[in-house]
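A single protein chain has been omitted; all remaining protein chains appear in their positions.
Chain nomenclature is as follows: A, B and C, assigned in order of appearance, with residue numbering initiated at 1 for each chain independently.
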Amino acid sequence: MSGLTFRLTSAPVERLDLSQLTPKHVASIPLAEVLKLNVGTTKSALKVGDVFAVSGKPGDVITIEGSTDKLDFIGAHLDEGTVIVEGDAGVGAGRAMRGGRVDIRGDAGALLGSAISGGEIFVKGSAGAQVGGLTPGDKFGMTGGLIVIDGHAGDRAGDRMRRGTIYIRGKCGSYAGSRMVGGTIWTELGFGADPGMLLRRGTLIGPSVERLPPTFADSGRHDLVVLRILSRYMQQKLGARAPKPLPGIVRKYAGDLATVGKGEILLTS
Amino acid sequence: MTAHADGDATHTYENVTCPFCGLLCDDLTVTRTGSTLKVSNGCPRATAGFQRPLPPAKPMVRDAEVTLEEAIKAAADLVRQAKLPLYGGMATDVAGQRAIMAIADQTCGVVDHALSDGQYRNLRVVQTSGWIMSTLTEVRNRADLIIIVGSDIHKLHGRFFDRIVNPEHTMFDGVGTKRTVIFLGEGLDTSGAVGPRVDEVISLPVAKDRIPEVLSAISARVRGFNIPAPQATAPSTSKIGSMFAGLVPGSKLATAEAPAHEIAGIPFADIDAVAEKCKKAHYGVLVWAPPALSMPQADMTVHMMTEIVRELNQTTRFAGLSLGGNEGAPSAASTCTWQTGYPLRVSFANGKPEYDSVRYNIGRMLTEGEGDILVWVASIGTDIGLPQTKVPTIVLGTPGVRLAQSPTVFIPVGTPGIDHAGQMVRCDNVVSLPMKNLHRSQLPSSADVLAAIQAAL
Amino acid sequence: MLIKLTGGKVYDPTNNINGEVRDIYFADGRVVPPPADARVDKEYDVRGRVVMAGAIDPHTHIGGGKVTIARTLLPEDHYKDEVAHTSITRAGTGHATPSTMITGYRYAEMGYTAAFEPAMLPANARQAHMEMGDTPLLDKGAFVMLGSDDYLLRLMAGKASFEQIKDYIAWTMHAAQAIAVKVVNPGGISAFKFNQRKLDLDEKHVYYGITPRDIIQTLARGLLELGVTHPLHVHGCNLGIPGNVETTLATIRATEGLPLHLTHIQFHSYATEGDRHFSSGAVQVAELLKKYPHISIDVGQVMFGATCTASGDSMRQYNGAKNADPKRWVVMDIECDAGCGVVPFRYRDKSFVHALQWAIGLETFLLCDDPWRIFLTTDHPNGAPFYTYPHLIRLLMDRDFRRETMLHVNPEALQYSTLPSLEREYSMYDVAILTRAGPARSLGLKDMGHVGPGARADITVYKDDANRERMFTTPELVFKNGELIVRDGKVIKVVNGATHVARPEYDRAIEKPLKEYFDRYHTVRMENFRLSDDEITDGGRGEIIVQPTRARTSS
Partner (left out) sequence: MKINGIEIDDTFAEAFGMAGTGVIVTADTMKWARIAAVTMSGFGTSVIGCGAEVGIDCELKPEETPDGRPGVRVLLFGFSPDSAAQQLKTRVGQCILTSPGSACYAGVQAEKRIGLGQGPRYFGDGFQTAKRLDKTRYWRVPVMDGEFVIEETTGIVTDAVGGGNLLILGNERAGLLEATEAVVDAIAKVPDTITPFPGGIVRSGSKVGSKYKGAIASTNDAFCPTLRGRVKSEVGPDTIAVLEVVIDGLSSKAVADAMRAGLKTILEVGASKGVTRVTAGNYGGKLGQHHYKLRELLP
């Protein structure tokens, strides 16, 4: 694994847009061109060279060092390779990724992995609102891939999500899985209030819910084969870092009956 | 500014459009004597707006009185130096919006309206799934069921009931001649719904943050789904509310014979009755005012309503009606949309319009120290004063506008529909109205001031 | 300032000039006869170039609420086509529903100098004009929609005098500042609000008891007698429904000699042959049109790709919403006046239905032998964005290119159309009729669409290129009112065009009952419903040109 390292030379006042910094793109152009890529969001048109010290050799990895929450769209549209973030990430890290891997060693801002369709995102810290959600113009939120958050996730995780898996070792905020049309959100420490509002299809898994919307029907306690498949899938994906397998029996709440009602909230304790 | 060219001559203006709320009532009669206005048929908000004594106001630069030209020059100097000017407030008419867009485009700034949080409660739904909507005249004449959700419309739109709900006549014989008005939400004043066509008024006084639950239940019943009954014997039902009861281990599946229960304090029977009325309505309308939907994640409430509307249109006709739209918000959103393709929260920093409802939210930007100058236009009401900020500020404001801090440059401007003519877009985003010049003052329009600043760049 | 275009090949069907080499002179924004000895201030050598009047799009949705709804609905349509400002042009976005300024720039860059919004709701007229006012470089105008508005329907149902109906039509044209009148799904938009889900030509509106046939005849006759040059612009019943060709044929027969313009007829020419019960009815339509010389059409050609359909036809759009792509759509009921439906759509060349729609449009172009009665449109953005016109022109002018393109579309679809057998190629002269002379004549724009003396100096100069798509995409020079606004396909100067209106005479006494009606039922005062001239022209947004009207009777 080799690659370029972008070390932030000073904390920016303005937000930066790093969507052009993918391993493939920066490896495909001369370093001089890389330094000229626009990352600014004001008319001063900041370039990579203005804010980053770049070192290393182009390869299939890039590393952002000293990253802050003003650095937006890190790893956006990634389709191969790895982006490592030493520090925090701003809005929309991993947005619309199709493959590859984004590894954030700090916290992530809002809209982590919005409209992601493939690849993997790992966050050491916590993530902001709308993990795997959508921004205007997206048909859906997350439509594939895997997002793993070691800390907590903010509100509206999986907004309009359609496929893929979000795994949160910590707590998941309120309104998880809002307007969701498919996919899985799995939290180890429980959901905030009102998960699954307008949940059409899809699965929310966790030990507890602060408040359940009234349009979820208690379907009782069940041993669901699909959870074994999910556990096995996580095992394959994460190896030693995989969550411990889900319990045999979960309590299923079917909903949201306010819409087509084919989704479920599964409580594991 | 109080001395008026006319002296004390009295003028009466008919069919005056009121700029003070999104309804843009255009049937006001306003009498002007000098610079004093009197409204004979306005709601309290309109009356207060028109009749507010206009305090003397001079252009100011760093708290010193200057001429308009000097203020414009000072503003232009600030804007010229800015790396990222923020154009906020945007409380003005279409001409003013056009002027803001023009200068923001040229100076690579960001545009956002002071009340766009409310608008985004709607936009997040439109930009996810779209909707079926109606407009004021349509509802006034056609609706036989009006459900007002979580919005004390009385306070926001003083004449909504008189103009939309209560009128005696309908265009159509036998259509919408009798109507049911349902208030969904705690503390909503139902007294406004009166008159010969108002057949029935129902109130479901649910706390605002629990309105989504009741809407969910209505939606489920409209679809013919049973609402899961909490276990009758669950000891916690009364204590922690029905929505928790389902969590009690050992509770039974919902059955048709389930005992009566309630959701967020509303008896199930009432919810069922509302759902039945929805299904039987010939033309039902769900009405909300986005600014009033202050529950968390309020766009979900809007989305829930549009789901109900969509479902009902399978068999009957139903639509949404969104009110709000005060302080020229619809004018700002519409103008920005037709000129850039995006509904506000647009940045021209890179020369082209870039849209990001999170990053280009000016409120957020100011809080997080982004942007290096704020141009704030507040030419209508006095309530949307400048937000607290450390960056230099240029305010184009109606005299008397409340300001949290003294702006770097203050330029008093006229109010569209009072001090100058103009056009504004109504809350339903379909109808726009002409704003009359009532010649109250010689104050320049925000459009003219902005154009002058742009010319001086 | 006298300007001379020297030695171009001129195509000016209005003046029967078919590719002859001519010099054209203009001064003060008008074409002038060759002056005897005046000094030419500026000469452009256009030898070998093709010279035509500026093109006119008679049917393009460029203004009004539905377009702005479409813009709001589809940010992704814009993300991929963001346009930076320059020292003379404003920033904006394309694509299917471009922002207003970009609309103006791009039309001009394609050699167009006028465009007409065909579906302005009276209730939304002010906004439509505001948007068109922000559309630079083009002359524009709008057709006001009637036929699902309560007042007309109640007049008809109440057997009001025809004079009263005519007065109302004329009043509405004045109030909305329109140049023509359009009817969309006659009565159907209203019927949808009464929960009627379809309304055929002779089906009664559930409330008013009148039929679309009544409405079409009433409006068509009214406009004829009012002397509005452009005949009733008809978006018929049953848009998009297989088998609707029968409705269209019946609609044509229903005119009984009244002039009519049938718009986006492609969407109304569907027959039901074959296993999928969907086939082309273009032949039947073209044959019948030969017998009805008073009827003109435009096509509403479908082109493959993503676009957004935006229509006043809320009834049909609601029905079509299940095919929305992305699944995000808006339907509105508006002011007891009209409606709208905005449904994003993607036409796919491998789809049987879409390929057939494409073929039917081309068939219609190639089967209708009178170019004066057919106009080139995609019903922007419904069939495709207007940028596809050069491609469409090439399909019409270049048989080999057409055949090549046919290889890429669903082959089964072509079996249900006569397109593969059609040999016709449009000539340059035909194209000049289709895109200039024809629309100008139909809309009554006497000094437009041609380059004879007295014409406005809206002139487009093209390099003659065998690749007609390339030729019509990038004109070399475009003049607007005599000013050079585009060079080599790029805007070099920004001016504002005029707004064209027609103001037929009417009896002002109608304002008395109208005012009572507005006061009684509406949320807008009649006085404010009316759009003043100042509202259009203020801020230097271009003059208003009142096109003459003359009372006529049906032949």
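Here is the rule we go by: a contact is a pair of C-beta atoms (placed from the backbone, for glycine too) under 8 Å apart; a residue touches a chain by one contact, two chains touch by 3 or more.
Everything quoted here is computed from the prediction, not taken from an experiment.
List the displayed chains that the omitted chain touches in the full complex.
Looking at the complete complex, the unshown chain comes into contact with A.
I'm checking contacts with the chain that's been left out. Which of A:A11, A:A32, A:V225 or A:A240 qualifies?
A:V225
From the list A:R163, A:R179 or A:R251, which touches the chain that is not on show?
A:R163
Using the touch definition from the top, which of A:G66, A:G106, A:G144 or A:P243 touches the missing chain?
From the options A:G66, A:G106, A:G144 or A:P243, the contact with the absent chain belongs to A:G144.
Tell me which residue among A:T82, A:S178, A:T203 or A:T259 touches the hidden chain in the full complex.
Checking each option in A:T82, A:S178, A:T203 or A:T259, the one touching the absent chain turns out to be A:T203.
So one chain is hidden, and I want to know which residue out of A:S19, A:S67, A:T82 or A:T184 touches that hidden chain in the complete assembly.
A:T184
At which residues does chain A meet the chain that is not included here?
Output for chain A: 144, 163, 165, 182-184, 201, 203, 222-226, 228-233, 245, 262-263.
Here is the rule we use: only the chains that are shown with their structure count from here on.
Can you name the chain whose C-alpha mean lies closest to the mean of all the C-alpha atoms?
Given all protein C-alpha atoms shown, the central chain works out to be B.
Taking each chain's centre as its mean C-alpha position, how far apart are chain A and chain B in Å?
33
Averaging only over C-alpha atoms, locate the centres of chain A and chain C and give their separation in whole Å.
The computed centroid separation for chain A versus chain C comes out at 46 Å.
In angstrom, rounded to a whole number, how far apart do the mean CA points of chain B and chain C lie?
35
In chain C, what residues contact two or more other chains?
Touching at least two other chains: 75, 78-79, 327-328.
Which residues belonging to chain B are in contact with no fewer than two other chains?
As it turns out, chain B has residues touching two or more other chains at 123, 127-129, 350, 355.
Which stretch or stretches of chain A touch chain B in the complex?
13-15, 38, 40-45, 72, 91, 110-111, 134-137, 155-156, 160, 174-175, 178-179, 194, 197-198, 209, 211-220, 251, 253, 256-259, 261, 267
Show which residues of chain B lie in contact with chain A when the two form their complex.
83-84, 107-108, 123-124, 127-129, 212-213, 215-217, 219-220, 223, 225-228, 242-244, 246-247, 249, 251, 253-254, 263-264, 296-297, 300, 303-304, 307, 347, 349-350, 355-359, 369-370, 372
In the complex of these two chains, what residues of chain A are touching chain C?
Against chain C, chain A makes touches at 136-139.
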